[in-house]
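Every protein chain except one is present and positioned as in the full complex.
This part shows subunit A:
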Amino acid sequence: MSVAVKRSPETEIDPAKRSRTQPTQFEEDLTRLHSQKGQSVDQIWARPEVPSDFRSKDIVFQQIDAEETTLNGESTVRLFGVTDTGNSIMCDVTGFLHYFYVPVPILRDGASEPFTDEDVREFAAYLREQFPGLAKIEIVMKQSLWGYRSEHKSPFFKIFGRDPMAVTRMRSSFEHNNIQFKRYEFSQQTYDNISYTLRCTVDCHITGMSWLTLPKDKYVVVPDNKRQARTQLEVSVSFKDLIAHSPDGEFLKSAPLRVLSFDIECAGRKGIFPDPAIDPVIQIANMVQVQGEKTPFIRNVFTVGTCSKIAGTQVLEYEREQDLLTDWSKFMNEVDPDVIIGYNTSNFDFPYLINRAEALKLRQFPYFARLKHVQNVVSLEKFSSKAYGTLENKATNVDGRIQIDMLQYIRREYKLRSYSLNSVSAHFLEEQKEDVHHSIITELQNGNAESRHRLAVYCLKDAYLPLRLMDKLMALVNMTEMARVTGVPISYLLSRGQQIKVISQLFRKALEVGMVVPNMKQEGSSDEQYEGATVIEPVRGYYSMPIATLDFSSLYPSVMMAHNLCYTTLIEDRSTIDRLNLKEGEDYIRTPNGDLFVTTKIRRGLLPIILHELISARKRAKADLKNETDPFRRAVLDGRQLALKISANSVYGFTGATVGKLPCLAISSSVTAFGRQMIEHTKSMVEKHYTTKNGYDFDAQVIYGDTDSVMVKFGPQELEKCMELGKEAADLVSETFVSPIKLEFEKVYFPYLLINKKRYAGLYWTRPDKFDKMDTKGIETVRRDNCQLVQNVIETALNRILIDRDVKGAEKYVKQVISDLLQNRIDLSQLVITKALTKDNYDDGDKQAHVALAKRMRARDPGSAPTLGDRVAYVIIRGAAGMKNYQKSEDPIYVLEHNIPIDTEYYLSNQLSKPLLRIFEPILGDKANQLLTGAHTRTISKVTPTTGGLMKFAVKTELCKGCKRPLRGAYAKGAVCENCIDRVPELYLHSLADLNGVQEKFARLWTQCQRCQGSLHQDVICSSKDCPIFFMRRKAQKEVETSESELRKFDFTEW
């Protein structure tokens, strides 16, 4: 008999053959965007005209960036911004002189004799001789920020320089003790070392992203022939005349900022990552949206070659790449965006464009910054920070515009399994995108107008998604609020660390109270450590009763506030105590660490004031948030309260940053010492009070505590009861602490699985009727060097244990998975591990699985091998005894195609066993090991590969479908042996059902991918290594082929 077999639909993509097809989902979105705005496809690029009567009014604008420059030989701070009416402006703030402080020496010939006015004049003359950049010297009464000595202020020289360089030179001369004037002994300690831009904005009370008013008679409009900027307005104003508004009330608003998001496509060659020296840029898609509006008002795509029309989108076709690039640069300057975003623009799009233009000798291209004569240049930036580690990034200057690379933003703010645009979109927007490998892009480009249309839609989507992500994550709003709270320009937030934010606040506060900040030499090493937070040894186990959690809210900030810990309150010199006759406990305190600080009775510390302001501002923002209904203002307020919280918490870190600007271990180690003491105190108090002796039903036990929280087992089974006890205990303990330290009852874990320090899982309840969520900490679910299987197994097992309360069920599930794994029934996509191939590890990472694989793949076929920057997906395959894991990594696709056996042992013992034992040991004790060795591990399946070693020579003897015996002789090609002939109808139906099953599975996966790409009428071109569906699809395709050939065997059986 013969069987008709359906061919599987996955064929090679031939873009030229595609005819005009139905619009994709995303194209429909584009149409919708278009109809909402109701404009023509030829969109207006330019900004609105400047009102003709602007000279008769004050200029009010929001400044978005500040940089220093020299204008006519004079230092100037250059502000860029946007007015209420959406006009761009550049404003030069003139007349501000940079300065620093040095204490006035008082000793002459060993006798106290103050500087006379005459001396000051002579001293100025002396200095000017050496430093022509000296502008003037004043004597002012100031006090050092560091240490408490007395309330008296003392005289300081305030030395002004004509430019920032002069200030630096003079400062260093003082610090190196090179100043010899009469017989005065000058201190080598100078004060107030801060960049010119920050100095000016601090003194003018300008915070990042704040609003400014330029009074109408005070500013000067720069004449056209002297203009330097491309902004619509260019003015200059004296620093004395500009009015800075604090971001409150009316000035919470945002100017109509133009946000441009773009994405480029280049036509690479097979197997080689695109190189700007050779590979052309073929498309650039752009979306421009006004901050606060919902849809982009400019949507266009620049293409090389023809491209079919795209709904709601302007298509600009070019024959030559050179013209495309030149026009794009012009487009940038016409749209004049305030914010430029994109995905991985810093490290890819911008450098590629700039380098490509250079290769094509387009000299006009790299001029799309806001300053006419400033060329866009790519530089390498190395950035080290304790919080973010060392990052090496490329940076391209776009003076006057804010640049936010969403990839970098998301990397900083969120910890994710994968940072590909695809998976980030799936995570935050619940929307997938195709992941088209760059080798396919060239094929599409070389096709026809239709295939380029396909590519353009893809490119547009890549430009649209960063915009959606920015809106969804409120990136710009949150950064704006952070800039406003801390005072730094918004560009610092992405390019610099945490310290600059605290420094900015500290200088602002110090200026208010007449203090100066010592310029500490950075001599500490990062090895210098102090004792950190305390961790109460966990009583490991599975708790099937409610566990109440008591938290100190903002522990470190409140400790600093409660005990008045600050640079300004620290008593370093103990003689001060006798000199001022201070009493311990009343005038000063001794911290558990042994350091002395004066109390608020003597002086209120600066840091506590800053913290108090931050925390009460946060309370206000939260209260406003409750009453606010306007969604944009809600977003602003929420961003603000978050920024305030983060800022408050970073103050403590600043004092402990040993390589920082102003480290003070007396403060930071006192803070942690107080923290430790409080945790211990809470533990002992709870355990002493809640006892059967005191009339409670159970003896309470603290089972774990970390940094700012304590977990208490009160005993009762009822949630409500435990919540009551928790609240009561929190109040009870709080009373014993100094305000504003407060212990709060926040949540109950029930049930609770305590695995180890910083590792636990539990159901999180804040009210007794319904749990909020499952909360896990330190459990392998986000680590990327784990395969998906681990994450799924752990998650499901935890769900069964915690939510279903079915430990037996969880065990059964785990055993089933292990058994499936050993029998090769686990989907390959679950076993894939991915890692990015970077330059570093490519050069010297031969022993890393993904690098070794990339090299082996290159040897096999350079065309399809991963290149630098690609994510390498691999699985571990079975190898000879003694082979290392990195020798056993293999491309999942290759594994699928050649049926290569998976190293199930590796997945069991290297991937699954540790996390599983961690979860199950507290519950099952020693029996947990049985999960990995029980009877379920005795049925295995050995896969025979189709390639390598002996396989070229070995002959596979087919087995009978009925009795599994090797088929020989006349029956060798058929489906069954002579004894099973009578079972053919039954077995045939079985095989047919198999084929139908896998065909349906494949069809479903195929449509799933088509849905994801947004069109049911086009072939799937996605090859996302991070997507489980992709591997399932390839596997299903393979299964269809196998089932087809199995069924065909019946052709050779007579019956």
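Here is the rule we go by: a contact is a pair of C-beta atoms (placed from the backbone, for glycine too) under 8 Å apart; a residue touches a chain by one contact, two chains touch by 3 or more; residues count from 1.
Just so we're on the same page, contacts and distances are computed from a predicted model.
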item: Name under which UniProt lists the unshown chain, selected from "DNA sliding clamp PCNA", "Exosome complex exonuclease RRP4", "Pescadillo homolog" or "Transcription elongation factor SPT4"; value: "DNA sliding clamp PCNA"
item: Sole residue of A:P945, A:G962 or A:P1028 that reaches the chain not shown, by the stated touch rule; value: A:P945
item: Touching residues on subunit A - with respect to the absent chain; value: 823, 856, 859-860, 878-883, 935, 938-942, 944-945, 947-957, 959, 966
